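A single protein chain has been removed from this complex, and every other one stays in its place.
The block that comes next holds chain A.
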Amino acid sequence: MYMKSAYEIRDKYLRKDMLPTIFCPGCGIGSVLQFTLRAIDDLGLNQDEIVWVSGIGCSSRVPGFVNFDGLHTTHGRALAFATGIKLANPNLKIIAFMGDGDAAAIGGNHFIHAIRRNLDVTVILINNFTYGMTGGQVAPTALKGLRGTTAPYGQFENPFDIAGLAVAAGANYVARWTVFNYLQGINSIKKALSKEGFTLVEFLSPCPISFGRRNRMKTSPELIRWYQKITVPLAKAKKMKPEELEGKIVIGEFADRDRPGLVREYREYIKRAKKMMGWEE
């Protein structure tokens, strides 16, 4: 596969006056951003017809760095804002760049309902098990025993499996990778951006400063090695016993279906309304 140089991607899509980014050394958000921009570039999508939406947190700063229309909203609410943008102008393609706390905790309700409606949006989700920007508190994705500033003795709650939640809620496309799986990641984002309805690509992404440091993994390579250890590809996981999968995270493509998206459903609804009122045949 031919890959354009990172400089080319940077020059074409980033707002240079906004650089440098706010991201810490070793952070994985830049990598995922690069995957997303490469996917847009490979698909030849029109930069003027894409809107980036985000909530609050490190990953939500991404729309500020890319040269597109962007709405940086309130904590957890990105998908609710996106619903308005998409239905008011269905010609716009929407990318929601979110964090795990943003999407699954404060925004959990918006997340499942956007999926239930099959809102036409591609969610790129940075899962680093922590609230990075606010200083390393535990997120609802944090595996049991992981430490954060609000669970200094190790997380005692059960974690959310975000991809699993999305599949159950009815998303058209769901995949999960680590930032280390860059080819699969780019391909998944391309697939997600090409599909109608709700699509989600989740990335396990290193946060050495806020998360790793408190969990005996001070550098990004240590975190990536840990991801390699705890992740299991879907095909392999299918052959494993539940007890063997305890504490592991399955990666791969979890859903790929073509239910009609919200825009299409609403267009049909308008037709039905006019017919029922006798306005149209």
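Criterion: contacts are C-beta pairs under 8 Å (C-beta built on N, C-alpha and C of every residue); 3 or more make two chains touch, one makes a residue touch a chain; residues count from 1.
As a working rule, contacts and distances are computed from a predicted model.
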Review point. Looking at UniProt, which of "Thiamine pyrophosphate-dependent enzyme", "Aminotransferase", "CRISPR-associated endoribonuclease Cas2" or "2-oxoglutarate synthase subunit KorA" names the chain we cannot see?
Key: "2-oxoglutarate synthase subunit KorA"
Practice item. Quick one: say which of A:Gly70, A:Gly132, A:Gly197 or A:Gly261 touches the chain that got left out. Key: A:Gly70
Check your understanding: Since one chain has been left out of the picture, which residues of chain A touch it in the full complex?
Key -> 15, 17-18, 47-49, 51, 53, 63-64, 67-74, 77, 80-89, 91-92, 109-110, 113, 266, 269-270, 272-274, 277, 279
